[in-house]
Each structure stands twice: as structure tokens, then as C-alpha cells.
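A single protein chain has been omitted; all remaining protein chains appear in their positions.
Right, chain A next:
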Amino acid sequence: MDNNMGHNEVKPDSVNETDISIQYMKRNVKRDITEKIVETIFLLCALVGVLSVTAIIFFVFYKGIRPFTGEDAYSIKDFLTGTKWAPSENIYGIFYMITASVLSTAGAILVGVPIGVLTAVFISEIAPEGLVKIVKPAIEILAGIPSVLYGAFGLGVVVPLIMKITPEVQGQSLLAVIIVLSIMILPTIVSLSESSIRAVPKKYREASLGLGASKIQTIFQVVLPAAKSGILSATVLGIGRAIGETMAVMMIAGNPTAGMPESIWSMVRPLTTNIAMEMSYASGRQSEMLFATGVVLFIFIMLVNITLIKLTSKAGEK
């Protein structure tokens, strides 16, 4: 650094002027090369993310599409519309799993989003300072709890409670999954909704209040509509989390090998748990079918991701 910063020591009428400038030029060349190399290293690191996504998509799809090609190809239609999963009989149907994933996610959104948004309203609009200091950290801790512990909670609290009221013999059910998933998406919904509510300009509220609207009316007819896109992003992110959740769900879903869910009391087997349950010992066709399950899950996730990126970039443009 010191060498490079010594420009002002150069005296114009020095005898060695040319020598010195050549020396500096050399140094500059060396410096430029170092800078260029370093920049390339930085760029390579930044490309690791791109490479990872590409590799993940390539490998999961490559392995997941294989069972449907070649000589003893499995019918894609049977795969997507079947309601029985029996690897030992070479039957792989995942329609009941897709249904389970969609139903449990929809249920979680239906329960989690209203509670989450209202909690966000509470934090940002009506709670006194003291209460904010309790609710906000609580949400941060809720966000940090590992999914396995949500599973423990589901298994130890939710499932036994459902046991008491269910007409079925077991407590593991769609309802248990919905309850636990709605809790798990709460932190996402609350924190994103809260920041988008806070971003609504004060003027809006003042104008509404000035026109004689009550505080609650202002919140629901002015603030929330203005924060709509943020809340929508929060919901989409919540969908992504709910549909991708694995470990907590695995412990409370019941994971039957066949059958469409008939009511909220039925056992379900979402796509994620199908993969996690059998991956450790699966091989050959069964393993490929698990990857195929992964592909279906991935398509759902990509839809969610793209929607989300579109939503957030739209909000950014505003």
C-alpha cells in the first residue's frame, strides 16, 4: 500500500524520471493484474449460487424423469393420478400426496394468514410499547425453533388433543398437520406483513382519521389495502414454507400408503414426507420415484418462487 501511494515523492526534475515511471508502470500492471484476479475470484464465488441452483435442478430432474423413459417406463399418468404407493408391488401413485400437500398448505394459509396479519397489525398499529417488546421477541423465537421441535410439540400436544375428539382411531391427521403448519408459518407472515404495514406512509392514516374514520376503519380500509402487496408476498412465502416443510409434518401426518384424505381427521402423506421416509433405504426404481416426487414438489416450489420474485420486484418498481 505504501509503495503504491508514493506518487507525491516523485520529483519532476529527477535524473531517474523515466526509470521511476517505468517502475511505476510495472507496479501498476502488477496491481491491475492482482485486482483483476481478485475480481474474478469474487465473481466465481458469486457464481456458486447460480451453479448450485442449476446443479440441484439438473440432478433432481435428471433422476426424477428417468423412471418414465426407456423400455420399462412407468406411466406418468399412473404416477400423477394414482392413489396408492406400494414400492414392493411396483405401484407408485402420488395423487393422494399432492392432494395432501395442497390441502394442508391451504389449511395452514387459511388459519395462519389471518392470525399473522392481525398480529402484525397489533404490533405496528395498536400495541403499546411494552407489549411490542413481548410480542416481537416471541415471534423471533418462534421463527428460530427447529422443525423437529415443532414435530415434538405436534406429537406430544396436538395429536393427543385431536385423539380426544376425532372419530378415527388415531390423532395423526390432516388437522394436526394444518395446526402445526399454521404455527410454523406465523413468524414469516407476521414479520413480512409488519414491515409492509410500517412502510405505509403516515399521511394515509392522517388523511383517513381526518376524514372521520375510526382507527380500526383506517387500519382495515386504508393501511391494509396499501400494504396489500407485502402481505401477499408474505402469504406466498408462507405457502412455500408450508408446502416444503418435512420433519414436523412427518411425525404428525400418519403417512398412509394409500387413500385420498376424506376429512380433516384422515391420515395424510404429503409429498415431502414421502421422500424423507423412504430415501434412506430406497434404491433403484423406488429411489428414482422419490426423486420424481421431488420433481413434483419442485415444480410447486418454483411456481411459488417465481410468483414471489414477480411480486417483490413489482413492489420494488413502485
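Here, a contact is a pair of C-beta atoms (placed from the backbone, for glycine too) under 8 Å apart; a residue touches a chain by one contact, two chains touch by 3 or more; residues count from 1.
Assume contacts and distances are computed from a predicted model.
Undergrad: For the complex's missing chain, which UniProt name, "Phosphate transport system permease protein PstA", "Amino acid/amide ABC transporter membrane protein 1, HAAT family", "Nitric oxide reductase subunit B" or "Hydantoinase B/oxoprolinase family protein"?
TA: Looking only at the record, the undisplayed chain corresponds to "Phosphate transport system permease protein PstA".
Undergrad: Check the options A:65, A:102 or A:118 and report the residue that touches the missing chain.
TA: Final answer for the missing-chain contact: A:118.
Undergrad: Taking the full complex into account, find the residue in A:22, A:53 or A:258 that is in contact with the omitted chain.
TA: Result: among the candidates, A:53 touches the missing chain.
Undergrad: Sort through A:183, A:223 or A:289 and give me the one touching the missing partner chain.
TA: If we include the chain that is not displayed, A:183 is the one touching it.
Undergrad: Need a quick check: the contact residues on chain A for the chain that isn't drawn.
TA: That gives, for chain A, the contact residues 1, 4-5, 7, 31, 34-35, 38-39, 41-43, 45-50, 52-56, 59-60, 63, 114-116, 118-119, 121-123, 126-127, 131, 134-135, 137-142, 144-153, 155-157, 183, 186, 190, 214-217, 220, 237, 240-241, 243-247, 250-251, 272, 275-276, 279-280, 290-291, 294, 297-298, 301-302, 304-305, 308-309.
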